[in-house]
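Removed: one protein chain of the complex. Kept in place: all other protein chains.
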Amino acid sequence: MAQLLAPALPDRARMRRSAPAAVSAVALIAMLCVCSSLQPGVLTVEGLTLVLSATVPLVIAAQAQMTLMAVGDIDLGIGNFVGLVTVVSATLLVSSPLVGVLVLLGLVAAYAVLGLLIHLREVPALIATLGASFVWLGLGLFLLPTPGGTTPGWLASFGAWQPAGFPAPLLPILVVALVVYLLSARSAAGVRMRGLGSNPVALRRAGLRPLTSRVIAYATAGALGVLSGLVLASQTGGGDVSSASSYTLMTVAAVILGGGSFSGGNAVPWGAAIGGVTLGLVSVVLSLLDVRSDMQSAVQGVIVLAVLAGRVVVGKVLR
Amino acid sequence: MHVDNLPAGGTAPPETDTGPAARPPVVTARGVTKAYGRTRALTGVDLEVRAGEVLGLVGHNGAGKSTLMRVLAGMEACDTGTVLVHGRKASADDFRSVRMAYQETSLCPDLTVAENMWVSSRHCLPRLRWRRAASDAVRRRLDEMFPGHGVSPRDRVEDLSLARRQMVEIARACLVDRLDLLILDEPTESLGPDAARSLYAYVRGLTETGTAVLLISHRIREVLSVADRVAVLRDGAVTAERPAAGLGEPDVLELMGAHVAVPDGTGTRTAAGGAAARETAAELRGATAPGLREVTLRVGKGEVVGLAGLAGQGQQEVLERLWRPVRRDTAVNVTRAYVPGDRQRSGVLPLWSVGDNLIVTALRGIARKGLRRPAEERAVVGDWVKRLAIRGGAEAGITELSGGNQQKVIVARAFASPAGLVLLDDPFRGVDVHTKTDLYRLIREEAAKGRSIVWYSSENAEMAHCDRVYVFRAGRIVAELTGEEISEERIIAVSFNEDGGND
Amino acid sequence: AGCGSGGSGSATADAASGTAGGGGDKPFIALSNGFIGNGWRQTMIAKFEAAAEQAKTDGLIGKYKVVNAPGENSATEQVAQIKSLLLQKPDALLIDPASPTALQPVIQQACTAGVKVVVFDSAIDAPCAHVLQNSFVDWATYAAKPLLEGIGGKGSVIVSRGVVGSQPEAEMLDTTKKILADYPGVKTVATVTGMCDGATAQKAVLGVLSSVPKVDGVIGCGDGYGVAQAFATAGKPVPAVDFETNGRALSYWRDNKIDNGSVAVMSDPGQSVAALWEALDLLGGKDVPKQMTFPIVLIEQKDRDAWASVLKPDEYAAWPWTQELFRQQVEAVKTGGKPVQPPIPSAAG
Partner (left out) sequence: MNIRVTRQWNGPWIWGFAAAALVWLVILAISGQGGGQTVSLALSLAPYLVIVGLGQMLVISAGPGNIDVSVGSVISLAGFVSVAAASATGSAAVGILAGIGVGVLVAAVSAVAILGLSVPPIIATLAAGLVASSITLSMANGFTAVPDPGLRSALNLRPAGVPLLALAIAVLTVLVVALLRRTVYGRSLIAVGQSRRAAERAGIPVARIIGSTYLLSGALAGLTGALLAAYIAPSADLGTRYLLDSVAVVVIGGTLISGGRAVPVGVWGAALFFILLDGLVNLVGWSTAAQNLLKGGLVLFVLFLAGGGDRTSGMASLFRRRSRTATATTTSTGDDTDG
């Protein structure tokens, strides 16, 4: 039926799929325009560096979330996990670098084990990661009950790195998105992960173990979470387990803004990057706009809804 | 059974049964049994597939065909018995040359065609640059099998039409470095006649190179025209194996154990002329939507209206329109109820008992001020369980029932409500003959009480139970048949009467 | 200047700041606040805005801007906001940090950009910033001593700790323990985590009340109102507690006649105003010590009614720092003299 009526379907479908990210990108550009009209300095290298640097850890965490959403899961623990990583990097990584590195690797492994258990026990990822988030928080508080510590020098100097003529934060955003793109969209492992989110039965029939796919996805998410935590620590210069608690829902919003969905099967690394930067920029715009501080979160919520509404409209047009 | 794509006996296989019989067996099943919980899907199967032959496998729904195929393809282990590949007890590697195209396509909808190829055929693709290799291979294979297929390796499967997906699924199965046995599980269910023809041409080409092909289909004529031998599976065991030559459709049906209930429609059916005089229960006036073009139809009170034609020509869109009317072109004057055909996804509420499932639609009508009245509900449930002889009774969990009995519950759900218009969306897929006969009777009885029924069926023979039938093609109504005009042949003739079809 | 008039100007302050374009060479003061979710922080902001508005009228500053990080006490948000504040090139940046360490790099960045940075309400390891804070040792001392005297130096007490593990909490617990050691007649029957927050302390104390004998006092950190509620729920008489310094707690204390040695003690939300004066003095080239300790707010029973009559329920007692008082206090810090005791604001303003 479909092929009788709409021979040009694939192109349209492709457009429909990239529409959400495009809408977010439009919102992003609009915000940058607003910023630069209010504060001409924004569009300079220093301005972009200042504005973008805070979004880098969020964008990386959003890639982690995206990886899990690609297999059809969701991670409600990523915020506390990133916080825990900052704590580790401000404590163990300084006092005994080797132990610190091992602990960070252990955290990645813990994510893999979490994915393993979720798969084997057939429990909803939503709840398992929620439970895990308490654990990450507890571990973080255990290591560093209140914010403090100092990050190792190399990490701090990475945070302070400012190449001439190029906004430094753009580099990690692009590099991570590229790596995640290569992994999730171009590699065989990515096919396995998206296949799991798409149709686990097909994987099983083809002799690919869904378990492996899920574990790969969780390990990747864990690694990205660690990276996000390290970048965050490099910016804050210390550890704070609750410093990223807002990331949990923000990353989900970023992936949705970038065109991802809860149904799995889709990897949108570039979309997640755009969504993350968009969300991160909201608070910058708000503070430039002199929005009353108590109204800022409302405006943030309304912007998220507006972008999603724009997406619905574009989706209708493209149908 | 669907419309047959091929004329019966038109191209009989050239070889006689002496040829393939002499060849060595590729896969042999001996005393294979398989149970899922209490369901005994296979009860002791002995079957041999020989190199270079096409073996047709037929059997009623739930006979165990798909299960047997999964066992033969090494997808699942059997409980007892053995499966031999080339006469040896098979290891995982041996099964690599046994490939299967699944009844419900086992592609990942979010992946591209090429990526799906990697999933199923990664062993014969290079480790690096596999994307390019997979694209080339699938394009070549599709060109061979379905000339003019219109599939690009970069398309996502979810964007493809059903027919193209089926093509990809079949091509996927053939994409392997060494193919000993190709299993096709109802491959032509959503293919057009041209595609089916080129598929079978390819299949014959394959057998010439020594590959065995196992073909499952409910389209008996098709099987007879392609296969060298036909095996009949009944209740989990092979009950007959015959050479295809000389076998006729009625013979096969008899072997399958179906007493073909020839509908005696004329008796129950209302006079055709009466239709116009009836009060209108619902109508579409020039409805146009994705999949629908300028459809105008009308349903009278107490009338059974059939929607016929090849699968996916707009019938379900009509049901959708009547279920969720759009004010500008649809008028529905009575309350509605819906019987979905896809009971797994749109029918059963899996955590509930039979009674709960049955009453959920009628609940609203029975309740007073939003509060349920359990006694009345129980009475209604008891009534229907008895009337349709639902095995297990009202208290049984719905998922413990066999498919046919589940379907009875879903049908009863709709008829237990006071709805004046009941929409049937191909509801009798996977239902056995006895149940079907009961349900046909129910439909006529309820129509006689003044309910209107709109009935889409992929099985044209069922249309004989209707007062009036609209035949669909590419989203349009191409014919309206009434009374004596309604017959399977007539419907098929009308459905195919333009050429072109779904590629 | 900023007292008595209350927080009436707060709602419009941000909008007003945007329009004050004529400042020219007069300084632009920005305040970044890491968290706005409790009454103390809100009072702190309200006091600052009132004082800054007044300073603008008086021509001391050109314009000012307050940015509160939304959401929970989130250092990341604050870092982002400080960065966007820096784009606007303020002359001085006042910071009430969400975290004592997380801001270090961005503060360094601000100093490099030539901005005077004053961090208040919390210590921070940023060598280039000036720090203005209250003494936690004082806080713990005032929280324990009068209370223990009030119960006659004997009986059993519960210790409600603050944010366990934090530097201030460690300091405070240390002091509390030392003081308790001076009272051998006092037995500590339980130690709970109240997080210096009435609601948390209420639940925490309620959780242990059934498992401990009669309690004479609860040594806490500004969580007495919640603790008192917990005792009320359990149907027990309210012991001596350390109240919050807000209107609600003081009225409760007054109205329920809890005259048993309870005190109200907390840090001073007026620090934001003091920080404003410090920033102005720094910009004016005056010599101000890098680290300064300002007096804490202690309300004993004798001052209670005076304070209670001027505070709204969610408003916290703040010292009304004026430029004069501030400079006196700076002198006191420099010379190591007795800290200045600002007057209790009167209802008339």
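By written order: A, B and C. Residues from 1 in each chain.
We adopt the following convention: a residue touches a chain if its C-beta (ideal position, glycine included) is under 8 Å from a C-beta of that chain, and two chains touch if they have at least 3 such contacts.
Bear in mind that the values here come from a model prediction, so they are computed numbers and not experimental data.
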item	value
Contact list for the unshown chain, restricted to visible chains	A, B, C
Residue, one of B:Pro340, B:Gly420 or B:Gly475, that touches the chain absent here	B:Pro340
Full-complex contact with the absent chain, from A:Leu105, A:Ile127, A:Val175 or A:Leu318	A:Ile127
Among B:Ser417, B:Ser457 or B:Ser495, the residue in touch with the chain that has been omitted	B:Ser417
Absent-chain contact - pick from B:Gly81, B:Gly210 or B:Gly397	B:Gly397
Contact partner of the left-out chain, one of C:Val67, C:Ile179 or C:Leu209	C:Leu209
Hidden partner chain, residues of chain C it touches	6-8, 10-11, 36-39, 42, 46, 70-72, 164-165, 190-193, 198-199, 202-204, 206-212, 225-226, 229, 232-235, 248, 251, 312-315
Residue numbers in chain A that touch the chain omitted from display	1-2, 71-74, 117-119, 121-128, 130-142, 145, 196-202, 205, 210, 214, 249, 252-253, 256, 261-265, 292-302, 304-305, 308-309, 312
Positions on chain B contacted by the hidden chain, ascending	37, 41, 61-67, 102-107, 109, 158, 162, 165, 290-291, 311-312, 316, 320, 336-338, 340, 342, 344-352, 356, 360-361, 363-364, 367, 370-372, 397, 399-400, 403, 413, 417, 419, 425, 430
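The rule is simple: only the chains that are shown with their structure count from here on.
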item	value
Identity of the most central chain, Cα criterion	A
Chain pair, A-C or A-B, that carries the greater number of C-beta contacts	A-C
Taking each chain's C-alpha mean as its centre, the one farthest from chain A	B
Separation of chain B from chain C, taking each centre as the mean of its C-alpha atoms, in whole Å	73
Inter-centroid spacing, chain C versus chain A (mean Cα positions, whole Å)	36
Centre-to-centre distance between chain B and chain A (centres being mean Cα positions), rounded to whole Å	43
Residues of chain C engaged with two or more neighbouring chains	none
Contact set on chain A toward chain B in their complex	1-7, 9-10, 13-14, 186, 188, 191-192, 194-195, 197-199, 201-203, 205-206, 208, 264-266
Chain C-facing residues of chain A, complex	39, 41-42, 47, 50-51, 53-55, 57-58, 90, 141, 144-150, 156, 159-160, 232, 234-240, 242-246, 280, 283-284, 287-288, 290-294, 296-297, 300
Footprint of chain A on chain B - complex, ascending	75, 102, 106-111, 115-116, 118-120, 122, 130-131, 150, 152, 155-156, 158-164, 290-291, 312-314, 474-475, 502-503
